[in-house]
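Only one protein chain is missing; all other protein chains are in place.
Let's turn to chain A:
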Amino acid sequence: MADSNLPKPSSSVKLVLLGEAAVGKSSLVLRFVNNDFQENKEPTIGAAFLTQKCNLPTRTIKFEIWDTAGQERFASLAPMYYRNAQAALVVYDLTKPTSLIKAKHWVAELQRQASPGIVIALVGNKLDLTSDGAGDAADGSGEDGGEDSGDARKISTEEAKGYAEEEGLLFFETSAKTGYNVTEVFTAIANAIPETSLKTARGPGASHAAGRTEEQRVNLNGPRDAEAKDSCAC
């Protein structure tokens, strides 16, 4: 349709991933950004910054993703990532009970310290290791599905979901390995961000939208080094 050629309004959303080491934060990002998975992903040092667009029917959301290191030793890094973040993805490994405890700590810290109105999603990862496998919506996956049955699940859907509901969090079970539910998490977050808290649009597509809404953000990549913009090799 001719309409689809018109750029949609675009906004950026700062998102931070938090959670215990090795729960699969970087793998979720890798799946979302590159649609890829690595069996032996190395632990994140410090943090990593990535961006990815998410197309909604009426607007484009550009995620500015901060993937933090679960191993962080001095609990000093996270504060600088969740400051001003509009969304947080708190990840646990549903085969590892301690990781949910850690996730709850993060949720509490976010509720205490982050911007009021931050959208938080609780994500139980590694669903492929449970008997619901890639998650064909198998019900009644109890806590005690033994290892022998090929079900390594240690945290039931009910438990985590109940907690998420109490705290007003979005809730998903995912597999970064199979890709199950990964895009859904980000789309749900994009939809949950209140329109009013969206940052001013920017980028080339944004200038059209700016004809109507007033453009406030100043683009440093403008006149000064415009040529750098088109020179990406990928």
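Operating definition for what follows: a contact is a pair of C-beta atoms (placed from the backbone, for glycine too) under 8 Å apart; a residue touches a chain by one contact, two chains touch by 3 or more; residues count from 1.
Everything below uses one rule, namely that contacts and distances are computed from a predicted model.
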Field: Chain not displayed: protein name in its UniProt record ("Dynactin subunit 4", "peptide chain release factor N(5)-glutamine methyltransferase", "Rab GDP dissociation inhibitor" or "Rab proteins geranylgeranyltransferase")
entry: "Rab proteins geranylgeranyltransferase"
Task: Decide which residue listed in A:A22, A:L77 or A:A188 touches the omitted chain of the complex.
output: A:L77
Task: Kindly note down the residues of chain A that lie in touch with the hidden chain.
output: 33-34, 45-53, 62, 64, 66, 71, 73-74, 76-77, 79-81, 83-84, 113-116, 199-200, 203-205, 214-225, 229-230, 232-234
